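Okay, here's the structure, questions in a sec.
Only one protein chain is missing; all other protein chains are in place.
Just so it is clear, A and B label the chains in written order, and each chain counts residues from 1 on its own.
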Amino acid sequence: MSTDPNKLAFNDGWQYAPAPESTDHVKIDDQYELFIGGEFVAPEEGRYFESINPATEETLSSVALASSADVDRAVKAARKAYNGAWSKMKAADRAKYIYRIARILQERAREFSVIESLDGGKPIRESRDIDVPLAAAHFFYYAGWADKLEYAFPGRKPEPLGVAGQIIPWNFPLLMAAWKIAPALACGNTVVLKPAETTPLTALKLAEVIRDAGLPPGVVNIVTGAGETGAAIVNHEDVDKIAFTGSTEVGRLIQRSIAGTGKKYTLELGGKAANIIFADAAIDQAVEGIVNGIFFNQGHVCCAGSRLIVQESVADEVVRKLKDRMETLIIGDPLDKNTDIGAINSAAQLETIESYLRLGQEEGAEMHQSSCAVPERGYWCRPTIFTGVSQSNRIVQEEIFGPVLAIQTFRTLEEGLTKANNTPYGLSGGVWTDKGAKIFKMTQGLRAGVIWANTFNKFDPTSPFGGYKESGVGREGGLHGLGAYLRLEE
Amino acid sequence: MTMTGSTARVPVAKTYKIYIDGKFPRTESGRFFTLEDKDGNVLANICRGSRKDFRNAVVAARKAFPGWSAASAYLRGQILYRIAEMLEGRKEQFVAELHLQGQSKRRAQKEVDAAIDRLIYYAGWSDKYQQVFSAVNPVSSSHFNFSVLEPTGVVSVLSPDDSGLLGLVSNIAPVIVGGNTCVVLASTKMPLCAVSFAEVLHASDVPAGVVNILTGYREELTGQFATHMDVNAIIVCDDDAQVAKDVQYQAADNIKRVIQRSDTDWSKEAAQNPYLIKDTQETKTTWHPIGS
Partner (left out) sequence: MTLAAVPSTRQLPDLGRVALVDEVGVKERAARFQTRSIKKESKIEALKMILSMIDLTTLEGMDTPGKVQQLCQKAIHLHDAMPDLPHVAAVCVYPTMVGVAKKALGTHDIKVASVATAFPSGMAPRQIKLEETRIAVEDGADEIDMVISRGAFLQGEYAFVFDEIAAIKEACGAAHLKVILETGELGTLDRVRRASVLAMHAGADFIKTSTGKIQPAATLPVTLVMLQAIRDFYYETGRMIGMKPAGGISTAKLAVHYLVMLRETLGNAWMTPEWYRFGASSLANDVLMQLQKQATGIYQSPDYFSKD
């Protein structure tokens, strides 16, 4: 790569002073119990685990560890509520309860944003501007479907399934809870949900909201724990449907576990999306799209654009502008309003990312990182790009789940498509070109469930999301997200 | 005047105005008609709206249309939900007004509850009707072809004369949730709630001009509602076949879309459905090549 003359200087001169979000109005209890049957109850085996702040490594709270007995209690409570109040309720009344959840979330938005950032490490700007508003919007959207289901399925009389067991990841804790709970409730089901073990707090606060909203006890149950708790939910006989978002590896285990049980399931798994930039793209906006695609939320995004595939004639320009843009990204305290990139969610995840950084260099790729300062305590990874890689590099094939981008070039549209599709994953993809016909040709050819043209990482409750191939099965969001929670057979 | 020394508080009577462009003017004609209860007591002096009021209202509705139709479906849904919240908070006033106009308290209560729930129903459609009624069309040439709904524009509404609130709300909600703006003629027999409903709209972040509400005599105003060249559609809720025929005839000047809703029991669930939204939507189909 040529050395660039005429360099821009970003690091000296005027700096931004710390701009901390205030936390004195936020309440986190020292200890949280399980939310079963409309109340917070102690775990039967009396065991707890800690949730820590990945930016400071300090303990935030002690959270109950649900055993299989606790999971059984929760499923029983969900079944009781399903057979009782919830299935007897008019659909329009179900809707009103879900609207209440949305409204209360809006009222308490700032508190939720702060807790989300403390627990998971994502910048307050993200949780405040994206996670929490979107979560409320998902409840609003699905509330509206509750009494309108017959319009979504012509020729069918939709019925709920029963009890849904839901397991969600740590990258968008509250938002993933909304994605799961809202459609399940709208369709008349009841829920047992397990948040990720590193980010249980906003799900527990959501339990408070659900209780305050007056939902009948047992309609939503929150059981906290790790892999074993999740397995107990998956394997429970009286769960009718499993919804899982997480790694492909665990998704495979789940599919095997429930084989032959008749349980319905949706899996939203990993990805290694290609972000494809043509020479006739609006380059400056495409660079922003790259940054959006892989660096925000610390790259902890299943649909992250973790492979850049750029047409060779503009590759140098794109990489140069990308490096300049990386220099203006601020890594730091998630609660600082100027932070762009927060903490890596856990020590384990940081170790995974760092092992890939070592691997990439061992494989002979050239690594470049931004030069920003990082705090001393906590888990941090600077935005990183690798050049000099190709399809056969492991860092190009495997999901890293961090702010690490692998960059390749292509020459023809067909080559770009081939490279993009040459992966067992198929969750998402990006296409950047000013030419409309080319967009549609690319979207036609890309084997991915969500394709962003001249944009990236856009989410909306009305827009279906989910993957092809090993990125999972089923769709969440939009009209298409309803079917997974309904019995539609004649 | 009583000599018992009563110190009962002297109430303040409400003046019932009309609602145009986010403001509450009196009719520019200065005319009024008297609304009486069944015993002949004067309830209120109601504005007898004129064609100039209607003209001004259409101007306001047209001005409000670009902004309202460009608002996101999510925002429109939020606003409709807010209208429901505001109406719920002022239930007692509406029950009292319906009762004054001759309805039993029990029926009035049911009607107001139904009106609130209807608003919530349509709020929930705001970001969904597009998904139900749009289509991607599998044309045989190499083109991406899609059909979407778009609001038709300014809609004039002759709301049901025999309903004090529910009929009004049942016809406004599907029109505005779909992105249209409207000018509405309230029931002549029972106009009080329509004016109070305007106050609810005003408190709910509904932009000025999106809904305009007039009171007056139907015979005087129907012709205006039907003939105005800058109105795109008219909804006529009148069981009189001659009225409906006249409206359809007069509306032909600019090929206004005519939506007739007669003999409708607004209290039934069948009276709410997304096809009422579709009634005031156009369909736009776009083609674009697929290729390099």
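Going forward, a residue touches a chain if its C-beta (ideal position, glycine included) is under 8 Å from a C-beta of that chain, and two chains touch if they have at least 3 such contacts.
Since the model is a prediction, treat every value here as computed from it, not as a measurement.
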Subject >> Among the chains presented, those that the missing one touches >> reply: A
**OP:** Tell me which residue among A:31, A:285, A:391 or A:444 touches the hidden chain in the full complex.
**Re:** A:285
Original post:
For the full complex, which residue in A:337, A:447 or A:487 touches the chain that was left out?
Top reply: A:337
**OP:** Have a look at A:80, A:103, A:125 or A:205 and name the one touching the chain we're not showing.
**Re:** A:125
**OP:** State which residues belonging to chain A touch the missing partner chain.
**Re:** 4-6, 8-19, 125, 129, 280-285, 288-289, 320, 328, 337-338, 434, 454-455
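Going forward, only the chains that are shown with their structure count from here on.
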**OP:** Please report how many Å separate the Cα centroid of chain A from that of chain B, as a whole number.
**Re:** 41
**OP:** Over in the complex, which chain B residues touch chain A? Could you list them?
**Re:** 73-74, 77-78, 81, 117, 120-121, 123-128, 131-132, 144, 274, 288-292
Original post:
Can you list the residues on chain A that touch chain B in the complex?
Top reply: 92, 95-96, 99, 137, 140-141, 143-148, 151-152, 413, 435-438, 440-441, 444, 461-462, 478-479
